[in-house]
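One chain of protein is taken out of this complex; the other chains stay put.
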Amino acid sequence: MTTVIENNQKNDRLEVGTPLLEVKDLHVEFHTRDGVAKAVNGVNYSVAAGETLAVLGESGSGKSVTAQTIMGILDMPPGKVTQGEILYRGQDMLKMSNEERRRIRGQKIAMIFQDALSALNPVLSVGYQLGEMFRVHQGASKKEAKEKAIELMDRVRIPAARQRVNDYPHQFSGGMRQRIMIAMALSLQPDLIIADEPTTALDVTVQAQVMDLLAELQAEYNMGLILITHDLGVVADVADKIAVMYAGRIVETAPVHELYANPAHPYTKGLLRSIPRLDQKGQELYAIKGLPPNLLKVPAGCAFNPRCDVATDLCRTEIPALHHVTDKDGKELTGRRSACHLWKETLHG
Amino acid sequence: MGRFVARRLLQMIPVFFGTTALIFFMVHALPGDPVAAMWGDKAPDPVQVAALKHQMGFDKPLIQQYLDYMGKLLTGDFGTGLDQRPVIDKITEALPVTIRLALFAFAIEIVLGVAIGLFAGLRRGKAFDKGALVVTLLLISIPVPVLGFIFQTVFGQNLKWVTPTVQNSEDITQLVLPAVVLGSLSLAYVARLTRTSIAENIKADYVRTAVAKGLPRRKVIGTHLLRNSMIPVVTFLGTDLGALMGGAIVTEGIFNVTGVGNALFKAINMKEGATVSGFVAFLVLVYLAAGLIVDLLYAVLDPRIRYA
Partner (left out) sequence: MPDLTEKKTTAEIPEQRTATAAAKPEKPRSLGSDAWHDLRRKPIFVISALLILLLIVIAIAPGLFTSVDPRAGDLRNHYLTKPNYSHLFQPDWFGYDLQGRSIYARVVYGARASVVVGICVTLGVTILGGIAGMVAGYFGGWVDTIISRVTDIFFGIPLLLGALVILNAFTSRTVWSVVFALVALGWTQMTRVMRGSVITVKQADFVTAAKALGAGTGRIMFKHILPNAIAPVIVVATIALGGYIATEATLSFLGIGLQDPTISWGIDINSAQKVIRTAPFALFFPAGMLSLTVLAFIMLGDAVRDALDPKLR
């Protein structure tokens, strides 16, 4: 299809379904002058080749911090991993040396950031930044790198790539910039891409285009994709499974359709209710009452309890475990978990 | 880009005329009669004074004098001093020394300043950074005369590493001390500017992206961080070269360097209007040229302003 493939080790690609990344019981803290903020409190999720995991949550839920810890780009003071493992192809990255992690970064696991304008270097041409991956990691010459850059730009459908390869980031529109970022991320055909709010800064129509592109490329290269977002609308088309995060914890996981159809956690329910719908015309919009918690002082028990309509005394004292969700007959529903004492009532009504 | 250059050049013209006019009028508004002063302590003969004045054109209205002056200037004639020597000769006499000194100081301030600033910025809050801040603060605070004397006494007389004053300005080793003194203030500014710029830019998103791309550290710093951080520093350096050439009066005085600053100082004291105007016009040209080069460099470094 495209020559970008030629250089990559095709025999290294995993079968669809083999786990690529497993985050196990990850705990990350920040030591600030006001105290210790517990940003990530026991997160577990995994992604397999060809699979898309959507991580959903508001600001402060810990979704970005988890992603950055996986990439290894979190600032380590004041951040600190206090517990857990991050397994990439079975090996714990947290135990690797800095140099080993650096070699994985960009080449095997790549990241796409939210604001492409600030994430791209303003004084270097787009072609340079795209070609850098090839020059640094594969020893390509300047000419070769430039050709590859043009190929990549073509691949992500930037018109007139050859003429625009020497242009600078500020000369492109928002949507095109985001596509350049995507191109940069997949230039060396990584196993896994982490997209941190890739469409939040874009218009709705452009959002759809970018998400389509992402899905297409993922299928082509059989990559795993972790899509971090707070926007439920974006996720529906692209994700295979969803993990909902709140206050540094996963509160629900489910395959995508089941989450929308039958949520098993009050928070998820609240999020779904908050999406404005056409048939609500004339009515007041719903919003979950209250605000996300201060990470320096997380509420006792279930962190969501102050905002929950159905909270009980148990909720206020005991942190719920991530229960396996079953159907009405007690049969376990695969891939479904809920961190709620009242998950049964929430799910089954 | 061409339009940018053209625009800048056009801007320079009124400024050049404005500054030279300003200097001309400032100088010639000086009370005191330089022609009469040529007689020294003796009483000047009014007739001879008048004759000389007429010969030198001092009795024409000031505006006329200015126009004559500008006219000559545009043909490269910087005027004649009271001793009948063309000012341009005096300039070319004093210039090489000043250029040597200024370039030397410039090199010191760039190399040391950027290096110190880079390390301090990367290790912000740590020992080197704090030390660098203190040292640069001292260099900024201690006025040039004081610094000059300290260096001269300590390194020239006490430790005898270099000659205390410059005997032969062709010998570059003798220029070390004045170059260091001249460059020290600017070095401090360059170091601080670099440090702040680096410390700020290191938090930038594009640096995070560079790290996320798995680039080795020296590439992240050398290519991505430095290119962005150098922009304000280059701007400062540009205006500094002009200042170094014109403002070295004190340093030249202490170390006995017969450069432009020295000549200018003498001319001002002797109220030699033509000489002063000539010298300053020349310096203004240098200053404007340096400013233009800086703006061009700025456009090269930061593509965003090329298309503004």
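Just a few scattered comments:
Each chain gets a letter, A and B, in the order it is written, and its residues are counted from 1.
In the analysis below, a contact is a pair of C-beta atoms (placed from the backbone, for glycine too) under 8 Å apart; a residue touches a chain by one contact, two chains touch by 3 or more.
Small disclaimer: the values here were computed from a predicted structure and weren't measured.
Taking the complete complex into account, A:Leu295 is the one of A:Ile104, A:Leu120 or A:Leu295 that touches the chain left out.
From the options B:Leu122, B:Val135 or B:Ile231, the residue with contact to the unseen chain in the full assembly is B:Leu122. Of the listed positions A:Ser61, A:Gln107 or A:Asn262, the one in contact with the omitted chain in the full complex is A:Ser61.
If you put the hidden chain back, the residue from B:Val135, B:Val250 or B:Leu301 that touches it is B:Val250.
Within the complete assembly, residues 11, 14-16, 18-19, 22-23, 26-27, 29-32, 122-126, 137-138, 140-146, 149, 153, 157, 199-200, 202-203, 207, 211, 217, 220-221, 242-243, 246-247, 249-250, 253, 264-265, 268-269, 271, 276, 280, 283-284, 287-288 of chain B touch the chain that is not shown.
Just so it is clear, only the chains that are shown with their structure count from here on.
Each chain gets one centre point, the mean of its Cα atoms, and the points for chain A and chain B are 54 Å apart.
On chain B, the positions that touch chain A within their shared complex are 204-206, 208-216, 219, 223-224, 227-228, 231, 301-304, 307. For chain A in complex with chain B, the touching residues are 71, 73, 102-107, 110-111, 113, 115, 118-125, 132-133, 136-137, 168, 170-171, 184.
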